[in-house]
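For this view, one protein chain was removed and the others were kept in their places.
Labels run A and B following the written order; every chain starts at residue 1.
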Amino acid sequence: MKKAPVRDKRLDLRDLTVIFDGFKALNKLSLYVDPGELLCIIGPNGAGKTTMMDVITGKTRPDSGTAWFGSEIDLLRLTEPEIVNAGIGRKFQKPTVFEQLTVFENLELALAGGRSFYRTLRARITPAQQNRIDDVLEIIGLTKQRTLLARTLSHGQKQWLEIGMLLMQNPELLLVDEPVAGMTPHEIERTAELLLSLEGEHSIVVVEHDMHFVRSIARRVTVLHEGRVIAEGDMDKVQKDARVKEVYLGE
Amino acid sequence: MVRFGNSIAGRDRGGAWFLGILTLIAIAVPVLNILVPPSSTFHLSAYGIALIGKYLCYGMLALALDLIWGFCGILSLGHAAFFALGGYAMGMYLMREIGPRGVYGNPILPDFMVFLNWKSLPWFWHGFNHFLFAAAMVVAVPALLALVFGWFAFRSRVTGVYFSIITQALTYALMLAFFRNNMGFGGNNGFTDFKDILGFDLHSDGTHAVLLVITAVALGASYLACRAIVDSRAGRVIRAIRDAESRTRFLGYPVESFKLWLFVFSGIIAGIAGALYVPQIGIINPSEFAPINSIEAVIWVAVGGRGTLYGAIAGAVLVNYAKTYLTGAFPEVWLYALGALFVLVTRYLPRGIIGLLPSKDKVVPKAALLGESHEESARSRQAARS
Partner (left out) sequence: MIRFPRGGQRFFGPLLLLGALFAAHAQSPKDANFLSTLGELREATYSGKAGIVERLGQSGHPSVRAVLTALLEERLYYRNSDQKVFIAKSADSDPLNLIDPLSLKNSGSAPAANLTQIGTNNALRRVVRMAVARFGLSSPSASVRLDAAREMLKSLDDPTVALLRERLGVERNSSVRKEIATGLALAALDSPDTKTRLAAISTLKGGLSQDVRNRLALLLDKSSDGAFIEKDENVRRAAASAVAAIDRWRTFYSGFQTLFFGLSLGSVLVLIAIGLAITFGVMGVINMAHGELMMLGAYTTYAVQLAMPGHTGISILLAIPAAFIVSGLTGIAMERTIIRHLYGRPLETLLATFGVSLILQQSVRSIFTALNRSVITPDWMSGSLRLNDAIEITYNRLYVVIFTLLVFSLILAVLKRTRVGLDIRAVSQNRAMAKAMGIRTDWVDAMTFGLGSGIAGVAGVALSQLTNVGPNLGQSYIIDSFMVVVFGGVGNLWGSLIGGMSMGIVNELLEPYAGAVLAKIFVLVALILFIQARPRGLFPQAGRAAEDK
């Protein structure tokens, strides 16, 4: 039986290894997130960032290693929906909203509440939930588009909608994969504000290639390369690191 | 309280039309049959009633298919299996109801068992002399098959064409099984020569008229039930699954169980449709399980317009009307026509004939059906990054 780690981290990954056809997408990756912390993860393409999120959310099963959510929950034993309901929300790298549903309905589905077939069959939106959706619509700036089909949104708006869905879920841990790809500078700024406002209340892991953006939000930065952590620390420290330079310049 | 949830479906105008027409049929058919004298051109013959009854049963099957295909993206190529199982359950009741009036006069054993020299009733035939038991089986047997099969299939994440292929194999296997004499379901010939149902003579127009009204009611009720599901939050989850299955999973919805229950419910509707079909048509045999039947049912839905419920029903009626006409008038043309229908509808009419109507009830927007822009968005992301 696997033992829960002693440290009380919000998220604790140890020695995760994922092998795809002999290729190690993750190679003994160890990483932690403190409660309320905003952690930025950077790394070149193919470093394994998305794969790491896949492991945390149960999409990919690692070949070895452990993943604990708090000291109670062994993520490797849960199914994807169970992991979500344990309090982990995710924004995908490729924005995926429900194109055939309206903006409002997208948020409604993300609403915390019973997830079973039976419960959703009978679910009605309470005034409190209605207000919550209105609030989130306000935050993500899509109030006017609430009755539009999500597929009619622009790329940036879809990104926002997906962030809005994360907010609706109100998870303890947010995994945000490349949130600002395809956004205008102005939108990027607002995203940074939003993420910072969530910090403290939620633990957040942000994966991003946009260095300006990372610099604007990061306290602690972890650099991934070839499936493992090669550097860690604040932005300045990381950027001076010889290996990091090599990896990025070597590209 | 404002409910935006319904904003796409709008007020169900198409559904209102459909229910109106259905009511009209339920009233007009008995009137035209019983009150209009046979000499009049407006008289509806027993054959006419049976034909309409058949169309309505097929409409129910189409409804069941549309619920899972149109709304959840699950294309079952074996739905006729549920239809046939419901039909067989009803057929077993009708066989036992014949009692000693069979050719061999055996009060317990149906003729084909006497013919096979069987001495006693197989265990699974017990209870079918009670109508209520048979009615329960009409629901339970398809539900059980859907539950077991769906559990295995969905659990292992069999999706898309894989699922279609496996359901097709399922109905094919069932067909082979039912062809066997020693299965105890009458082999090749199936069940026929029914005498009465609940004591009412199956050869009388009156009984047929009543059966038709019951079928209409069942179809209307199924429609309303499906509509209720589709318009609930569960319905939105189901559509979410259709559009982005794994995303739905990452919102915490147990996708497999949604699919499973929907599949079971759909199987039950198909089963009831089959049970209503058998007394009106007067025969059930293993060819009902033939894979082509299931695929034909899919084309009804596609012709009518999937994701609308009433469109599927309309498609079933239209295609079958064409089939009745063509197989009578130009038998060799029918398969060409059916084949062309498959090709043309998928190629040119992705939203079916309902999509041709000027209406606001378009549940599935056209662009969504025309191989949507996943690639598109991936490309723009790529562009944004570089």
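The rule is short, and it goes like this: a contact is a pair of C-beta atoms (placed from the backbone, for glycine too) under 8 Å apart; a residue touches a chain by one contact, two chains touch by 3 or more.
All values reported here derive from a predicted model rather than from experimental measurement.
*Asks:* If I consider the whole complex, including the chain that's not displayed, which of B:Leu176, B:Ala221 or B:Leu356 touches that chain?
*Replies:* Of these options, the touching residue for the absent chain is B:Leu176.
*Asks:* Among B:Arg101, B:Arg155 or B:His203, single out the residue that touches the unshown chain.
*Replies:* B:Arg155
*Asks:* In the full complex, which bits of chain B touch the chain not displayed? Write them out.
*Replies:* Touching the chain left out of view, chain B contributes residues 69, 73, 75, 149, 152-153, 155-162, 164-166, 168-170, 172-173, 176-177, 179-180, 245, 291, 295, 298-299, 302, 332, 335-336, 338-343, 345-347, 350, 369, 371, 374-375, 379.
Here, only the chains that are shown with their structure count from here on.
*Asks:* Suppose each chain is reduced to the average of its Cα coordinates; what separation in Å results between chain A and chain B?
*Replies:* 43
*Asks:* Once bound in the complex, which stretches of chain B touch chain A?
*Replies:* Those in contact with chain A are residues 1-5, 7-8, 229, 232-234, 236-237, 239-240, 242-244, 246-255, 257-258, 261-262, 364-365, 367-368, 372-373, 377-378, 380-381, 384-385.
*Asks:* Given the complex with chain B, which residues does chain A contribute to the contact?
*Replies:* 57, 59, 79-81, 84-85, 89-90, 92, 94-102, 104-105, 108-110, 115-117, 120-125, 127, 130, 146-147, 149, 151, 155, 158, 165, 169, 181-182, 209
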